[in-house]
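A single protein chain has been omitted from the complex, and every remaining protein chain is retained in its original position.
Then we have chain A:
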Amino acid sequence: MFLRLTDTDGLWSKLKNHVGVKVKHPVSESTRNLRARIHDPGVQKTTSVCPYCAVGCSTLVYHRDGRILDIEGNPESPINAGTLCPKGSATYGMHVSPHRWTTVKYRRPYSEEWEDLDLETAMDMIAERLKNSRDNNWQEKQEDGNPLNHCKAVASIGGAAIDNEENYLITKLFHTMGMVRVTNQARI
């Protein structure tokens, strides 16, 4: 706003033309030439969606060289017309939060601390545990002889905050394995 007022057609030009004396522009040349980083050369823009509530505000993600520079409301959207609430505006802050955990953490039974663990090793360990649970707790039939083909020993919880495709893979894999305890945040 201030920049706009002091712009050539704004307050600044009026001052310059009417006062008739040589006034120094209140904003320095270099500040006047500043542009938002999102307009820098090489910055790419992709379309995304706010990950918080279900209003589904459309966002634009500005990034360069594999780094996110900013996430803003998409002005084209009929839902949000460029606006975002505090949560949506913090989507960028969430991605780059210094408090984010980006490596695997492992806590041994009865241990008092987290340890580091290699990603692929963790995946192998998890797959092995899942297989053992299934094999050791398989229920073929119930008492009346009706088939069950299931295992109640493993639960899968969550889904409303991740993608539809991820939900699809979860239900497909786990139900194929006979796991019946599959649940998420949705209730009603």
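We adopt the following convention: a residue touches a chain if its C-beta (ideal position, glycine included) is under 8 Å from a C-beta of that chain, and two chains touch if they have at least 3 such contacts; residues count from 1.
The rule is simple: contacts and distances are computed from a predicted model.
A single chain of the complex does not appear, and UniProt lists its protein name as "Molybdopterin-dependent oxidoreductase", one of "Fe-S cluster assembly ATPase SufC", "ABC transporter ATP-binding protein", "Molybdopterin-dependent oxidoreductase" or "Putative hemin transport system permease protein HrtB". Not every partner is drawn; the one left out touches chain A at residues 44, 46-58, 61, 63, 66-68, 71, 74, 76-81, 83-91, 93-95, 97, 99-112, 114, 117, 119, 122-131, 133, 137-140, 142, 146-150, 152-173, 175-188.
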